[in-house]
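With one protein chain removed, the remaining protein chains of the complex are shown where they sit.
Lettered A, B and C in written order, each chain numbered from 1.
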Amino acid sequence: MKSRIIKKIGVLTSGGDAPGMNAAIRAIVRTCTYHHVECIGIFRGFQGLVEGDFEPFGPRDVNYIINKGGTILKTARSETFKTAEGRKKAYENLKKEAVDALIVIGGDGSFTGAMILSKEFDIPVMGIPGTIDNDIRGTSHTIGFDTALNTVIDAVDKIRDTASSHKRLFFVEVMGRDAGHIALNAGIGAGAEEILIPEENLGMDRLLESLKKSKKSGKSSSIVLVAEGEKLGKNVFELGEYVEQNLPEYEVRVSVLGHMQRGGAPSCFDRVLASRLSVKAVETLLEGKKNYMVGLINDKVELTPLEQAVKGHSPIDMELLRVSDIISI
Amino acid sequence: MKSRIIKKIGVLTSGGDAPGMNAAIRAIVRTCTYHHVECIGIFRGFQGLVEGDFEPFGPRDVNYIINKGGTILKTARSETFKTAEGRKKAYENLKKEAVDALIVIGGDGSFTGAMILSKEFDIPVMGIPGTIDNDIRGTSHTIGFDTALNTVIDAVDKIRDTASSHKRLFFVEVMGRDAGHIALNAGIGAGAEEILIPEENLGMDRLLESLKKSKKSGKSSSIVLVAEGEKLGKNVFELGEYVEQNLPEYEVRVSVLGHMQRGGAPSCFDRVLASRLSVKAVETLLEGKKNYMVGLINDKVELTPLEQAVKGHSPIDMELLRVSDIISI
Amino acid sequence: MKSRIIKKIGVLTSGGDAPGMNAAIRAIVRTCTYHHVECIGIFRGFQGLVEGDFEPFGPRDVNYIINKGGTILKTARSETFKTAEGRKKAYENLKKEAVDALIVIGGDGSFTGAMILSKEFDIPVMGIPGTIDNDIRGTSHTIGFDTALNTVIDAVDKIRDTASSHKRLFFVEVMGRDAGHIALNAGIGAGAEEILIPEENLGMDRLLESLKKSKKSGKSSSIVLVAEGEKLGKNVFELGEYVEQNLPEYEVRVSVLGHMQRGGAPSCFDRVLASRLSVKAVETLLEGKKNYMVGLINDKVELTPLEQAVKGHSPIDMELLRVSDIISI
Partner (left out) sequence: MKSRIIKKIGVLTSGGDAPGMNAAIRAIVRTCTYHHVECIGIFRGFQGLVEGDFEPFGPRDVNYIINKGGTILKTARSETFKTAEGRKKAYENLKKEAVDALIVIGGDGSFTGAMILSKEFDIPVMGIPGTIDNDIRGTSHTIGFDTALNTVIDAVDKIRDTASSHKRLFFVEVMGRDAGHIALNAGIGAGAEEILIPEENLGMDRLLESLKKSKKSGKSSSIVLVAEGEKLGKNVFELGEYVEQNLPEYEVRVSVLGHMQRGGAPSCFDRVLASRLSVKAVETLLEGKKNYMVGLINDKVELTPLEQAVKGHSPIDMELLRVSDIISI
């Protein structure tokens, strides 16, 4: 297949929003301008693609957004795009606007959608990993992960203030249905006494044992960081209750950090990452390549075929679990 | 009764901790030193008073704490202190250590405890209002309230990022079982579309009406700030569900901010307030007065008899409710 | 003079920008809508008035700005407006657009401009105090002051980390050419050992004496907060050098916080203040009153004739100086 000349690139954000998505949009728009290519913003993800909710973006349209959380392109779920008819409409909208290629900022679900479109209509696509969960293969860091970690430890630092004033045990639930990256990293960063993640089932007995030991070692307050998807068969409130019943020496409280983890001004790391990945995504398309995800591997920007990127989650770093065990002594 | 000469002052923190308590402790200790009076720190509130958990504090012992959340003196509930026997022990501990007067940093429950002790054993006490809830008569601001407001709007700003990216409606629960000061002020500060507080029962119908109007006015996302003690007869999760069922045009999410509202580095306002009130509390004792709460009234530090301070909560400012209605249009 | 019916209100920001100006603009626009009055935004202060740089603002045009620093209306100096000819042009622009009244958000210089316009052309004006310096009569707090204080103590908290690690003495210059409000309040909040302000000349000898005493008392690091306009006859770098020469036991460093003090997300206090003052400013005009500044006096929103507001600066609170002396012991 001959590579087309790319004159116009469309960009959309899809799935859960993540801090740094705006930095990515800004870098894509400006890299297009730099290479004399037009850029079209597509609103509300694949739904906007289906509906033709398009707008041309120039370099001044992305002023003052590098430090803003959320996504100026909005994001939405699209049931219509899941139908063949919906995708046909999407393609026709792209054709009508003469959009030659598509960049999708989002998670693995979003990349799957992009791949199907690409296969069905031979439209070149590129994926940029934007999600706070850091659960995508082909990149050591997704855009938004670093910011979410800082949001979590900032909140847990505050909770620690009150935990230590009252000598309490706190269970703090953080995001991560399928992957424990946030809980594991933020748990180390926040100095958590225990970390419960989907990838490891500590078991209730060992949790109780560990908390008992922690108390004995002279600690007056304790934080347990809990990923949404932990595998103990109890939700975080049930966990708290169970522990309070079994360890009456502890006064237990529960906190669910929730959606604030998705927002906020992106960290410098996420802004730089978003900028680097986005420049590469545009330039990869201009070189005539397609259907890759750009990611960070060994601190370098690298390409991974989209097909591989969507296959399962990135594994957690077992060394980190060990580090956590040692330094929570 | 002749006023004694005060040579040694004890200080304790009691009730829920609040940012700025450490700034108050620091100022009390140093004001004592300034006036050549000794200062004794009492750990874990009234429980430490009963147990004699005392430690002398000098000006260098309170270095580097003005910016720390929580309380270095810890706080705890004390069932023992509620008994006559417990209070007798407390008094004996004070006598043994030659403590002439007591400063209690906390809320109205803590002040009640202090008053009873004072009446039973003729020990001069002073109250300093430290609670994030701002629900104490005799002061326009309690220590910790301003910091909690900033913590809340910072979290809601983050939630707004994701709310507006997804065009969602968020119910955000903030602290305030009996008083809506946090919800009302932070609601205005965060640009909330509606504010639900214990002092006002909007009614479910008017809430639905208001949210419908908000949507029609072109708003793509909405935040409703909910005080714990709101009077709609549903908890925040039930509220969210009810609204989602009755207003299908909205995608609803719920967030409970929880204990992070109690912690964090105090704001400048709270540090200055804590310092001013604490200097006055010590000097009031040294002037031979007793059983007052120090508070901020019309930007001046004023005394209110402790008896009055514990009588009911401070009312909310109805003007603020009106301001909120107008600017959420 | 009969009061006109107000159908259209113009708003501009002038002088140095301050956090909370956008919250004020938002509240003005929405209060206008609430009362069925049109609102016109005037860009770049009085210069935009002269040039007719106007734009109608509706309630959705001020979405998502309550938490943004700076001013979306921009601000600028205007030499033209200082001429009679320039002001005539300004008036003609207002007349052409049928603007019936003008709200000016800024400091005393901006209010003076507004008063002159009002006198020359009988256009009703209102002033809203927006400046980080808090140096305006008729209000206990100007919009932006509280945020600037938090920015300063956040920076000084960071400097304290390194000061105490190295056992150094830091001179930190903060804004305040004519008034020491920032230095005084932030100095107490940051736990500064000394505070140098325009309103008080400590004298070099007493400064040295105080620093010597501070060292002797066992403090290992020290922070001196210096207002730009301090009266010791040396700039902050010369001060640092002088002290290092005369107190060789100290290793001195200097830090000038600069313009970051003007920016950042406004604090909850400033957002609420801006909202309250702005509602009142619009409603005062609609009641047929004019030429007042809205301000906070004893926690209530009150009116002060603009003429009085521009007469000299608000004095500093001498009690605060005393508090600072006591707690820096």
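Descriptive notes on the structure:
Basically, a contact is a pair of C-beta atoms (placed from the backbone, for glycine too) under 8 Å apart; a residue touches a chain by one contact, two chains touch by 3 or more.
Computed from a predicted model, the values in this text were never measured in an experiment.
Across the whole complex, the hidden chain's contacts among the shown chains comprise A, C. The chain that is not drawn here is touched, among residues A:L149, A:V256 or A:L303, by A:L149. Of the listed residues A:R160, A:K215, A:R262 or A:K290, the one in contact with the hidden chain in the full complex is A:R160. Not every partner is drawn; the one left out touches subunit A at residues 26-27, 30-31, 33-34, 59-60, 63-64, 66-67, 140, 146, 149-150, 152-154, 157, 160, 164, 185-186, 188-191, 217-219, 265, 267-269, 271-272, 275-276, 278-279, 298-299, 301, 319-320, 322-323, 326-329.
Mapped onto subunit C, the footprint of the missing chain covers residues 13, 16-17, 19, 68-71, 74-76, 151, 155-167, 170, 253-264.
In the analysis below, only the chains that are shown with their structure count from here on.
Distance between Cα centroids is largest for the pairing of subunit B with A.
Subunit A and subunit B have Cα centroids lying 36 Å from one another.
Measuring from the averaged C-alpha position of subunit B to that of subunit C gives a distance of 28 Å.
The distance from the centre of subunit A to the centre of subunit C, each centre being the mean of the chain's C-alpha atoms, comes to 39 Å. In subunit A, there is no position where the chain touches two or more neighbouring chains simultaneously.
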